[in-house]
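Note that this complex is displayed minus one protein chain, with the remaining chains in position.
As written, the chain order gives the labels A, B and C, with residue 1 at the start of each chain.
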Amino acid sequence: MIKAGIIGATGYTGVELLRLLAPRTDVEISVVTSRELVGSPVHKHFPNLRGHLDLNFSAPDIDALAQCDVVFYATPHGVAMDSVAELLAKDVKVIDLSADFRIKDIALWEQWYNTTHSCPELVADAVYGLPEINREAIKSAKLIAVPGCYPTAIQLGFLPLLENNLIDSDHLIADAKSGVSGAGRKAAEDFLLCEATESIRAYAVSGHRHHPEICQGLSEFNKGEVKLTFIPHLTPMIRGILATLYAPVKSGIEVTIEQLQSVFEDRYAEEPFVDVLPQGEVPATRNVKGSNKCQISVSYSEHTNMVVVLAAEDNLVKGASGQAIHNMNIMFGLDESAGLQGIALLP
Amino acid sequence: MIKAGIIGATGYTGVELLRLLAPRTDVEISVVTSRELVGSPVHKHFPNLRGHLDLNFSAPDIDALAQCDVVFYATPHGVAMDSVAELLAKDVKVIDLSADFRIKDIALWEQWYNTTHSCPELVADAVYGLPEINREAIKSAKLIAVPGCYPTAIQLGFLPLLENNLIDSDHLIADAKSGVSGAGRKAAEDFLLCEATESIRAYAVSGHRHHPEICQGLSEFNKGEVKLTFIPHLTPMIRGILATLYAPVKSGIEVTIEQLQSVFEDRYAEEPFVDVLPQGEVPATRNVKGSNKCQISVSYSEHTNMVVVLAAEDNLVKGASGQAIHNMNIMFGLDESAGLQGIALLP
Amino acid sequence: MIKAGIIGATGYTGVELLRLLAPRTDVEISVVTSRELVGSPVHKHFPNLRGHLDLNFSAPDIDALAQCDVVFYATPHGVAMDSVAELLAKDVKVIDLSADFRIKDIALWEQWYNTTHSCPELVADAVYGLPEINREAIKSAKLIAVPGCYPTAIQLGFLPLLENNLIDSDHLIADAKSGVSGAGRKAAEDFLLCEATESIRAYAVSGHRHHPEICQGLSEFNKGEVKLTFIPHLTPMIRGILATLYAPVKSGIEVTIEQLQSVFEDRYAEEPFVDVLPQGEVPATRNVKGSNKCQISVSYSEHTNMVVVLAAEDNLVKGASGQAIHNMNIMFGLDESAGLQGIALLP
Partner (left out) sequence: MIKAGIIGATGYTGVELLRLLAPRTDVEISVVTSRELVGSPVHKHFPNLRGHLDLNFSAPDIDALAQCDVVFYATPHGVAMDSVAELLAKDVKVIDLSADFRIKDIALWEQWYNTTHSCPELVADAVYGLPEINREAIKSAKLIAVPGCYPTAIQLGFLPLLENNLIDSDHLIADAKSGVSGAGRKAAEDFLLCEATESIRAYAVSGHRHHPEICQGLSEFNKGEVKLTFIPHLTPMIRGILATLYAPVKSGIEVTIEQLQSVFEDRYAEEPFVDVLPQGEVPATRNVKGSNKCQISVSYSEHTNMVVVLAAEDNLVKGASGQAIHNMNIMFGLDESAGLQGIALLP
């Protein structure tokens, strides 16, 4: 039985970890922390858990957390970096859903997150938890930096094209649409129903924190710098990210749609959570709502010589908590799909 | 291994049966029929099932269906009554999600459904599949009439009050709010997003088909006729029913809120899918989205001497497909909760 | 030219006043106050006003406001009562959209609003601004208390029945459904899109502040106390209130639907903003979105002897800002419909 702790479990990634872990017979949720809600039953805050989890929130306490085999940080950025070292020292594996350990270039991280990194020494050892790329490293990792929601969809969409050297990496575009849950559960005017429903808008047009994270990954696949225009959009729905990716075919290369389709199908043939759709089908976020799947389609226009990739995921599952648990499964040598086989809720 | 067939599985109760049954290791989905989609993969119609169900739609065929242990009808009313007898004759258990066998008074059924009943001889033997009432009868039933979505919530809400003879059964009111999926997947103008979102309206004010079904049940609990005003409302959301029930305390009786709370808690103490909330908490449909739970609260005002009960369910789960499977579990002597422990998707 | 000031114009009733007043040629918006946004252009906060209103927010200042002919308070309760007297002393007419002057019984107000009333001496003179009841008093009023959103729909729905002595006033029920804008623009977790969309729930089941306001009005129409059960519901949409009203016919009285229909049609025949629908049609909130209309239908069941009234309005227009302007039109002797003829936005 794996003992799991969750720090900061009052937000949407927290409740999603609980939804996915509570039914498991091989994992015991031992500790769920929240400074604000100490002593209150978790199911009072999340009534969907009534009858499924009988536990109170506790204050974050290193000794209590040290009894766990694995601790998830479902906290805002800037929290994990202050206590991860202590937990690792006590042989607890750590899976951080925040951004604290995602970016290897510490100066770059500090610039985008506008904070001094309090634990730079662990950044190099942290494994970026995208299983489709880093499965081997994850197996032996002590500290996982779970990828952001946008970076997951966008990297999975560009990956086969860059690995196969097919596209002009100086002119990549990611037009991404996210549900409002990506903003978390904090009470902010912009995310009120009356502000966010029945409307779509772009945001962070001059630069989004996921941009350096995405570029770090794409550059690795590309074995060289990439230039990416990334425009995120707030979409009037709860869950889901759809990334529409535009990539011009590299000069001097000829591609066919059959070839592109094969490149994607081959790359992801063994991946349990990446589903390459047949030619002519396109993903919709509703097809993956509540599931850990990323659905991907690829298309190509000869006239413009442009490849268009569509990647859909549930931002709270494959884009956060499901992927975190996928990492846990790999770290503990379990069936990778354990607890992650839930079928999307449609409609 | 129980072999299951599903007739008419192209609508929302169909896909919900598939979502709930596909992961089970003790049930095999053998046949999924649709006249329109013969030969087409089920997951092409329902992309959430990609990777979870590898089966094509077939034409409804009694011989093929007769190989099943149990057959679910996820059809519009008026279909099941034409072929159920043949399946029963071949020792197949039948669980009908439509209205064909719900109402014992055949003339009444024919009046509301505006059709001649083609199989009246089976109506008396059909068991009304509300486990909280008919558990014993379900165990040995051959033919189950799964309750309608509104009737489930409304009956569960009034039941403890009527059984305990606490309320004035001549003045019952059920103000019910349903998500749009209650109308099914048929292409009708009224249920287009642009017609149904960002608005709420009552409908069927002069009479809804679920009225006689509800009254049949309430009268049984009451051991005498009831008078019920039932107004359903179309609510701008996909899933969920919230029933707000108003019941004046019977003349000459005194009640306290503590007593009412106990009456509800006691009645449902052993029920796996009815969750009586603590005093002061009220249900929301989001708390049960995708789950088989019905959440109920009770409150009382001395000033008006009125009991108000709130009952929330997912109309496609506890109000349809989940309840159907609950019946199957009971009929086959399985753990009642098998396959129905999924936690609601929140947010 | 009427000079108008708006205090606290950063919320939804504020922007709605601006939307309705800005196009008028007989009204000049002179002052728009907000403590937080002093100096900032109003259209920066409300981008729908770009090109329609060229004014900055200013700090609330009695001297500046005293230059106005009329001042609207679009503030939370407890603000208007502190400064209304000063404005009245300077011969400014005041239209208060908050609750400060709605309830004549000051002790009752203080109990529900949990505050000491700082200006009780003006409460008696304040006119309750429901034009369908108080048109004459409004004409000469100095201070208007604009009715709340629920009270408007519920009073208009019960009014003809009570005035005509047709219903049992001891057993009235108002099951009301409101869009989320009723909660205002304040950043509160409950009203985040991810909390409020795709769900419906009751709230304030043990008592809502609009209850005493509604009962005050109904008792007047009834010439005697009424007993009302009032359950409000948070509905997943921006705008709109639908009130479903249940009223048993008074013992000893016989009614027909034709008679009830006439009672409503006659009562509202001359009212520009109450639209009694033909028998068989029912209102939907989408039909009045953005308009100052209240649509009402009445139905009757002989079997239960129950009258059911449905009343739909836009909570921000007829339920707040539109009604406030209707009052202004009457106070200044203008055409009552001036600036309020906008047709609902459908779809």
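We take it that a contact is a pair of C-beta atoms (placed from the backbone, for glycine too) under 8 Å apart; a residue touches a chain by one contact, two chains touch by 3 or more.
Quantities reported herein were computed from a predicted structural model and do not represent experimental measurements.
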Of B:196, B:247 or B:344, the residue in touch with the unshown chain: B:196
Option from C:58, C:261 or C:287 whose C-beta touches the chain left out: C:287
Residue of C:96, C:198, C:213 or C:313 in touch with the missing chain, whole complex considered: C:198
Residues of chain B in contact with the chain not shown: 12, 180-181, 185-189, 191-198, 236, 238
Missing-chain contacts mapped onto chain A: 171, 173, 175, 177, 194-195, 197-203, 205-206, 227-229, 231, 233, 235-240, 242, 244, 246, 248, 280, 282-287, 289, 297, 299, 301, 303-304, 306, 308, 310, 312, 347
Chain C, residues in touch with the chain not shown (by the definition above): 12, 15, 19, 22-23, 44, 46-52, 181, 198, 238-239, 275, 277, 281, 283-284, 286-291, 293, 295, 341-347
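Please note the rule applied: only the chains that are shown with their structure count from here on.
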Centroid spacing, where centroids are CA-atom means, of chain B and chain C in whole angstrom: 39
For chain A paired with chain C, centre-to-centre distance based on mean C-alpha positions, whole Å: 45
Multi-partner residues of chain A (each touching 2 or more other chains): 12, 181, 198, 238
